[in-house]
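Of the protein chains in this complex, one is absent; all others appear in place.
Per-chain residue numbering starts at 1, and chain names A and B are given in the order in which the chains are listed.
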Amino acid sequence: MADTAQVKAKEGTFAFGKKEKQLLSDPLNDNNPITIQVLGICSALAVTTLLEKALVMAIAVIFVIAFANLFTSLLRKSIPKEVRMIVQLIIIAFLVTVVELTLKAANYPIFKELSVFIGLIITNCIVMGRLEAFAMANRPWRSFLDGIGNGLGYGFILLIIAFFRELFGKGSLLGFKIIGATPEYIINTTAGWGQTFFGWYANNNLMVLPASAMFIVGVIIWIQRSKYPRLVDAS
Amino acid sequence: MHSTQYTTVFILALTSIVALVLAGMFTVLKPIHDANEAIYNKKEILAAVDPAAENMSDDEVAKIFSTKVKQYVLNAKGEVVDAKTANGLLLKAEEIKMDKERKKPEEERVYPLYIYENADGANYIVSVYGKGLWDAIWGSVALKSDFSTVAGVAFGHKGETPGLGAEIKDNAAFKKSFIGTKILNAEGEFVSVEVKKGGAKDRVHQVDAISAATVTCDGVTDMLKEGISVYLPYFESLKKGK
Partner (left out) sequence: MEYINIFIKAAFIENMVLAYFLGMCSYLAVSKTVKTAVGLGAAVIFVLGITMPINWVISTYLLEPSTNIISSLYGDQIDLTFLRFILFIAVIASTVQLVEMIIEKVSPTLYTSLGIFLPLITVNCAILGGSLFMVSREYDFGESVFFGFGSGFGFFLAIIAIAAIREKIRYSDVPPALRGLGMAFILTGLMGIAFMSLMGIDPANLTAGH
């Protein structure tokens, strides 16, 4: 597939033509960060037990990657080559701290839930990978779009995983009960207390364990590559 | 190639700008962070009596806390004391950090106690802290005014396994099963409430454990036994006072 890094900026700065559209759509399938580029797996596993957590994470990553791409692209001519990586990491760490401080003020319970995984966006290889492969060689506007595109591609997979994990692991979506019912304690005067399910569905605890995310990603890759055989790699 | 001087200046300039922006943001947002944290902790305390507290608005929680909840600081002997913070201000019970207290010698520790009056009468809420499978676990236990019957519990944890140990926080049925159990036996001795693997036999002093979360559940048992025991002298003094 054509490496997006070789797209040369010829049109006006804020143009939105075919190339720009491709920057947004390519990472959704053909060049998906998780299933094709194999980047940013760690957080995909840890934050996908609930759809809400995955959604917040996806937004945070889109923000960080888009602005990191933008800033790096703006500075790309003045960054000294020898310390390139450290400069990129400082920019990313700065944006992640901004996200952390904002989230802590805006939604404290979610901040508590995500804990160290917000910090780990820094080492989410997608961000670093896009800075290196795209932003260092392209104009700000295109880099920004490339960041959003890759963030979306990442968030898309994250939401698919979280959808299945919350649906089957908790029987709910975004906290709303979908299948089964909450197990309740009822008082039975002859037998004492007993746990009873008011429904046909018992939550599948395997889906709550991190390992289940690995299976789901594996299956997504399987489906994707069966449908688009050109994406199969030999090894 | 850039000169070493240029590189140094570039890095220094970038770091200073970044640090300044962050320092500014941090200073502006710090009061909001602190307020959020305080409300979050208050919700955890209220949740022991009323599980719906988690969905209450921040204002509601603050209002209940200021009008219906009395808070006291107890010392290791179970006496109500006026403790001071590091800045010399009066320490409020809600400001006590259980993890920090654990690091002090036992006789210097202070413990928070909340009395929450609702339709069912007074609830004495105590804070407990212990160790689960991976990391810290903590909780609030509400006792009725006989100082024995459990009116409700709420637990929190730092990093228990989702779906297993983390159920102590997420599983409403588990928390509900504590309601009505007693921490004192018929002779009035402290026996605490045990989280029993393989099913509770004695419904008054035991509750069912969560399957496949033995270590976390044992942690809860130990935490309750240790954590509630420090409040017993205070309860004794209240009983005598009646």
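Simple rule for what comes next: a contact is a pair of C-beta atoms (placed from the backbone, for glycine too) under 8 Å apart; a residue touches a chain by one contact, two chains touch by 3 or more.
Note that the coordinates shown come from a computational prediction; the quantities given were computed from them, not determined experimentally.
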Of A:122, A:160 or A:179, the one touching the omitted chain in the full complex: A:122
Touching the absent chain when the full complex is considered, from A:90, A:110 or A:179: A:90
Residues belonging to chain B that touch the chain removed from view: 15, 18-19, 22-23, 25-26, 30, 86, 133-135, 158, 161, 214-215, 218
Chain A residues that touch the omitted chain in the full complex: 35, 38-43, 45-46, 85-86, 89-90, 92-94, 96-97, 100-101, 115-116, 119-120, 122-125, 128, 209-215, 217-219, 221-226, 229, 232-235
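Please note the rule applied: only the chains that are shown with their structure count from here on.
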Rounded Å distance between chain A and chain B, as computed from the means of their C-alpha atoms: 32
Residues of chain B touching chain A in the complex: 1-2, 6-7, 10-11, 14-15, 18, 21-22, 25-26, 29, 32-33, 36-37, 39-40, 159, 161-164, 171-173, 176-177, 203, 208, 212
Complex contact set, residues of chain A against chain B: 49, 78-83, 86-87, 90-91, 94, 97-98, 101-102, 104-105, 108-109, 112, 115, 169, 182-185, 192-193, 195, 205-210
